[in-house]
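Just one protein chain is left out here, and the rest sit where they should.
Letters are used for the chains, namely A and B, taken in the order the chains are written, and counting of residues starts over at 1 for each.
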Amino acid sequence: MFLTTQSLTKEFGKLRAVNEVSLEIRQGDIHAIIGPNGAGKSTFFNLITGYHPVTSGKTVFKGKEITHLPAYHRCQLGLTRSFQITSIYPKLTVYESVLMGLLSHRRATFNFFGSARSYYKKEVWGILEDVGLADQADRAGDSLSHGDKKRLELGITLGTEPEVLLLDEPTCGMSPDETESTMTFVKKLVEDRGLTILFTEHDMSVVFGIAKRISVLHQGTLIADGTPDKVRSNEEVRKVYLGESK
Amino acid sequence: MKSNPKKNKTSLKKYWWVALLLAAAVAAPFFISEFYLTIFGEALIMSLLALSFNLLFGYMGQLSFGQAAFYGISGYTVAMLITKAHFNFWLSLGAGVVVAAALGLIIGFFCVRLRGIYFSILTLAFAQLIYFVIYKWHDFTGGDDGIQGVYPPDFLNSSIHYYFFILIVFILATFILWRIVNSPFGYTLKSMRENSERTEFLGISIAKYQLTAFVIAAAYAGLAGALWAPFYRSMAPSALFWLKSAEPVNAAILGGPSLFFGPIFGMFIMTFFHAWVLAYTVFWAFIMGILILIVIFLLPGGMLGFVQEKIKERRENRNPTTGIN
Partner (left out) sequence: MAFDVLFNQFMSGIARAAILFLVASGLSLTFGVLRVLNFAHGSLYMLGAFLTYSIWKFLLIPSLGFYLALILASLIMGAIGLLIEWLLLRRIYSRGWPEQLLATYAIILLITDLVKWGWGGEFLSIPRPEPFTGAVSMFGFPFPSYNFFIILLGLGLVFFLWWLVYRTRLGDIIRAAATDREMVSALGIPIPWLFTWIFVLGALIAGMSGAVAAPFGAIRLGMDVEIIIECFAVVVIGGMGSLPGTLLGSFIIGEVYSFGIMYKPELALAFIFIVMAIVLIIRPWGFFGRPER
């Protein structure tokens, strides 16, 4: 049991955004959470990563219950996320941003006298080359294109050398080409670094091409969970997605 | 792999002007009158207070309106230890800084639970509380009368000697702070300022780092206060009044909070300006208010920030914007 949720529920006043979702994410999988708008995908992510407190239910990671742990602690345990609205450092350079992830993960941040830029040069360049931003290392975060910003965020999260990477709509706003290259890259990450990836997505073609397991949420409830084929042939899923454009 | 060409410049080349300023500071006592030397000394001490404020503002993104509380309580600690307990001068100074840092830990514990405006008002509130305690506790602190007769040891008891003492402490303290802000810890503070949510989700406990920075800032404010008491020979509650906390705010904003030396520059200008203005009017708060508004509307980034922008604009032809210092 790698990462599981047990009857995870979130209520905002009277609105039940996530309704008793029990899921298992297996180590090494690329696991997609899909569902129409408002299905609760992002909220579910927020519960796992500690962005919102849960109303009820449990989250267990590597045998340890993390349901009420503060967000930063979960990240230290190996769970890192990206945000749907790309969250990067506007004025730090690409290099400095990725460095931040590494400094945090390697617990070097409580050091008062070293020179920050001298740390982890090899690792930072390694990540920069992996995400294809090595030639823009000195550019400020907010001067990048949208697609590059998403790659930057990915690079920053890789700095924390996570075990599970939660990507919230990683291809949001990308062109079909960019989408494809991003997902290929994500697949490579799993192979090269042994990551487990959990991601939310709208675009069905993206999901079915790459996910090993798919969970479908509808109005906060889990309606299907399994291999792509199983999900594709699920009646309720078809009903929910009837009329949804690809 | 491209490397930053700037990195190849040696530190000396980049900071030649620092060496120049240091030389000027060392030579100063032999060229300027005692009156101006006193103002210079005051500017150095208050610059430590301004640096303390800017650690929290320029580097961490939080506005503290209560730095004078740490400055004042340290000054009072030193004054009381020297005059009432006849304590050793050096230990008293140390005690002042420690007391300030301890107070920073207590106050900071509450303040870092808040962000933005709430943080700021809470710092103001705590500072006022400390002010009232010192003001009202007549038996212990002398209340309104303050504490008189705070003298440094004999060999420091002349203007020139004490000035050099202040200068040495200032240089050391500034160097240490410089190292701190460029360290991984300082990096973390900057990233918290840029996007605290992103930093939190990279595994950093925001409260822990903010508290640490708060304590360091309190210690620096305390250092300023500890230097001040024997310099001014007395301590009064006015040192903790909220208007005193406004001075480092003004200095940092005026000089430029995004540069390490901005607050120092701003404080020097303010201290000399204040000394000059005092001959004409007592309404210094009004002038500070006007200065802040001028900077907000006309000179964002402060004076040094403005200059830096102009220099950058000229270089901007080839390279895109590089990161902050």
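We adopt the following convention: contacts are C-beta pairs under 8 Å (C-beta built on N, C-alpha and C of every residue); 3 or more make two chains touch, one makes a residue touch a chain.
Being a predicted model, the structure only gives us computed values, none of them experimental.
The omitted chain makes contact with just one of the residues B:61, B:186 or B:203: B:61.
In the complete complex, the residue from B:37, B:68, B:122 or B:223 that touches the missing chain is B:122. Residues 57, 61, 63, 65, 110, 113-118, 120-122, 124-126, 128-129, 132-133, 136, 242-243, 246, 249, 253, 282-286, 288-290, 292-293, 296-297 of subunit B touch the missing chain (whole complex, contact as defined above).
Methods note: only the chains that are shown with their structure count from here on.
Contacts from subunit A toward subunit B in the complex involve residues 49, 51, 70-73, 75-76, 80-81, 83, 87-93, 95-97, 99-101, 103-105, 108-117, 119, 125, 134-135, 137-140, 143, 156-157, 159-160. Across the interface of their complex, subunit A is touched by residues 1-2, 4, 7, 179-180, 182-188, 190-191, 194-195, 197-206, 209, 212, 319-324 of subunit B.
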